[in-house]
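Remarks on the structure that follows.
All protein chains but one are shown at their positions in the complex.
Now for chain A:
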């Protein structure tokens, strides 16, 4: 199995505060990996470090074997890594279509090849076509999340990082959004899905990593790990009950 993205003893700091303590992970071609853990475990920091939003050493992150740690965010996107950021981070004051076209423009600028086009995205999330002219800030949370996912897909990623895409959404909407993930995976895009909801994370992934206080405390096939194992890894020793 080919490894597309891997981290090697990843350390990251916010100023003097150390957030990650030597995280080793790997993501294989076409695979979906879930990253679970409590608030403050370092999940978002992990994704931000990969995207070049935090200073990390070059050797700590590899993309297709090439050391890329600390590469500028826009260069990481060009190399085929896109992120659906926590809190969606849409371009307010711009329409749905313009938000998406920003990604189309940049992919065209750097000649990124991939299967995602606006019509294809409209098939995946039909509401985005209907709301094309609407300003993004007047959309519902679920619709905004679809724009954020669409924007990331239009960057034509080979690796897609999803940061808490279910956060603050109604269960029905969460199901709708997670139903789109298999179709995204079918294009050969590998995924890291950061998720608070352990059940959701397990069902949407092949493997999972559990983080606690900046370290990986459990890794294994999502179908094989037991609730007890996850409970221990999630809360630390002595908190074995989920």
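Please note the rule applied: a contact is a pair of C-beta atoms (placed from the backbone, for glycine too) under 8 Å apart; a residue touches a chain by one contact, two chains touch by 3 or more; residues count from 1.
The rule is simple: contacts and distances are computed from a predicted model.
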{"item": "Which of \"Dipeptide transport system permease protein DppB\", \"ATP phosphoribosyltransferase regulatory subunit\", \"Inner-membrane translocator\" or \"Acyltransferase\" matches, in UniProt, the chain that is not displayed", "value": "\"Inner-membrane translocator\""}
{"item": "Touching residue (missing chain; options A:5, A:32, A:63 or A:77)", "value": "A:77"}
{"item": "Residue among A:12, A:36, A:51 or A:96 that touches the chain left out of view", "value": "A:51"}
{"item": "Touching the absent chain when the full complex is considered, from A:4, A:61 or A:103", "value": "A:103"}
{"item": "Interface with the unshown chain - residue positions in chain A", "value": "51, 53, 72-74, 77-78, 82-83, 85, 89-94, 98-99, 101-103, 105-110, 112, 151-152, 155"}
